[in-house]
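Removed: one protein chain of the complex. Kept in place: all other protein chains.
Here is subunit A:
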C-alpha cells in the first residue's frame, strides 16, 4: 500500500483529529448537525436553477438581451451567505488578511501566504494508490457538519424556472445537494458543493454530480468563480463526494496556456491539449448543450477513476471550459521520488495549485516565490509525455465510444463494466496494484 503523511485540511469546525472522533456520536448530539438527531424542523435557503438545453455561450447572450443585472442571483446569494458566516466568526482565520500576489512572469502564477491553514492538525497517513474507495461512515463526512456551516440547498428546478425559497425544509428523503463553507478557505467565498449529501457518496465523479457542478458554474455566471475537483490520490480532502469553489478575480495561469485542438466530438464538444504548461492535461469546451460538455468530461473522469489514475478537474469561465489533469505527484511522493526541497514547502498540488494558484505555508517560500519555482513543482505533478499519451488513448476511447454526445441523459449507473479489462491492462503497465480486500480505506487528501 502506498501512502503519504500530511496535515489534513480542516474543512469543518466539526472535524476532529482521528481518535477524537467517535466518542461524541451518540444520538441527539445537540450540535445542530445534519444527521437524523438534529434534522427535524431544520430549514435552509433553497436555490433551484433552470435546466438548460443549450450551450453556455448562448446563455450569456440571453442574459445580455434582457439586460439583467450582471451580478447573478446565485452569485449574490453565495457571497451574502458567506459574508454572513464570516461576520459570525465561523472561519478559522480571515482569508482576506492573508497576503497574496501575482508572481512576475509570463504566466502570472498567484501566490498566497497562508500560515494558519495547516496549523493545529497532526499529520495523518493518507493512502494514495486507490482512486476509488468505499464510503466510510465512521470517518468525517459532510453529514457531520453543523447546519450553520451550510449556506443553501442547490438543485435543478422542477418547473424549469429559477426559484428561491429563503426557508426551505431540509428533506433528507429528497436527498438535497448543498453548498457549505470550507472553514479553512484559500480565498474569499471558498465553499464545498456536496451532491446529494445524504446519499453519502464516495469521492467519485458520476454524470449527474458533474452536471450539477457544471451548472453551478453556469448559474453563478462569474468567470472568477471556478469549481474544482480532486480525486482520491490527487489530494482530495475527504472521501465524501464534493467539489470546491471560490472567487479570485484574476486569470489563472492554466487558463492562459495555449492549447491545441485534438478532436471535436459529436455533441460539439472540442477537446484540446494544453501546450506550454508544466502539467499535461486536456481542455473540454463548447458543446451543443451544457449536457454534452458535462457528459464528455464525466466520461473522461469515469474512465480515469476506473483505471485508478488520480486526477484533478477545473471548471472555468462560467462553465465554458473544463480542464482535466491526470497526475502522479502523490504516488511519486509515496515512492520517495520527490525532492526534499519540494516536500519541505508542504505544498499539496491539488486542483488550485495545478491551475496556478499556489498556497504557501512558509513566509520564506512566499517571498522567494518565482515562476521557476512554481513550474518546477508542477512539472513533478505532471504525467510523463509517454504516460500522458497512454492515458489519453484510454480517455479518447471512452469519450468517443457510443452514446456520448447524443444528448441523452445517462442513467444513474456508471458504465464501468466495460472498463474492467483496461484496469488490468493498466495495472500491469505502470501503475501500483490495488491492495485487495483491505478495509483500511484511509481518508485521502
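Here is the rule we use: a contact is a pair of C-beta atoms (placed from the backbone, for glycine too) under 8 Å apart; a residue touches a chain by one contact, two chains touch by 3 or more; residues count from 1.
The working rule: contacts and distances are computed from a predicted model.
Entry comment: the absent subunit's protein name, as recorded by UniProt, is "Protein TWIN LOV 1 isoform X1", drawn from "Eukaryotic translation initiation factor 3 subunit K", "Trafficking protein particle complex subunit 5", "Protein TWIN LOV 1 isoform X1" or "Elongin-C". Screening A:122, A:174 or A:261 against the full complex identifies A:261 as the residue touching the chain left out. Contact with the omitted chain, checked across A:224, A:277 or A:329, is made by A:224.
Of the candidate positions A:34, A:77 or A:279, contact with the unshown chain belongs to A:77. When you scan A:276, A:339 or A:370 for touch with the missing chain, the hit is A:276. Touching the omitted chain from subunit A are residues 55, 57-58, 60-61, 64, 67, 69-71, 73, 75-84, 87, 94, 96-108, 110, 163-166, 188-189, 223-224, 247-251, 255-256, 258-264, 266, 268, 270, 272, 275-276, 285-286, 317, 320-321, 393, 396-397, 400-401.
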